[in-house]
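Every protein chain except one is present and positioned as in the full complex.
Let's look at chain A:
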């Protein structure tokens, strides 16, 4: 996962990141995705730069960033575990899986562990409903989460 300290030049970096995106129709979401890909989250310093570039207000851009679950306002852990909590996974015991993983990793759903090793995010469907319960660890899909795969996740997060 990208996890750079935005540092004092986050504004300048943002200006570079979005420079070649201004020609897009409806450029705001692509810009926010690009900023998050670079910094691991959307730093506050980036917002006035984007607002200025697109000639929209700071309030408007705050409204957009805060609307979407994906955009993080603070850095995530070194690993991001997206655990599916939707119906198909529930039918295969995802509640118990989530309880085990949060206990073993020592972090609650929606939070980052104190050692910054992992962030657990609840998601509602990964399209892996035919091999539930499912998760995405740093973008990599994992299906039929059983004890063996749960242990493998824990070992990858804290080797």
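As a working rule, a residue touches a chain if its C-beta (ideal position, glycine included) is under 8 Å from a C-beta of that chain, and two chains touch if they have at least 3 such contacts; residues count from 1.
Methods note: contacts and distances are computed from a predicted model.
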Protein that the absent chain corresponds to, by UniProt name, given "Heterodisulfide reductase subunit A", "Formate dehydrogenase", "ABC transporter ATP-binding protein" or "Mg-protoporphyrin IX chelatase": "Formate dehydrogenase"
Residue in contact with the excluded chain [from A:11, A:86, A:117 or A:154]: A:86
Chain not shown, touching residues in chain A: 25-30, 32-33, 54, 63-64, 67-71, 82, 86-92, 123-132, 134, 136, 139-144
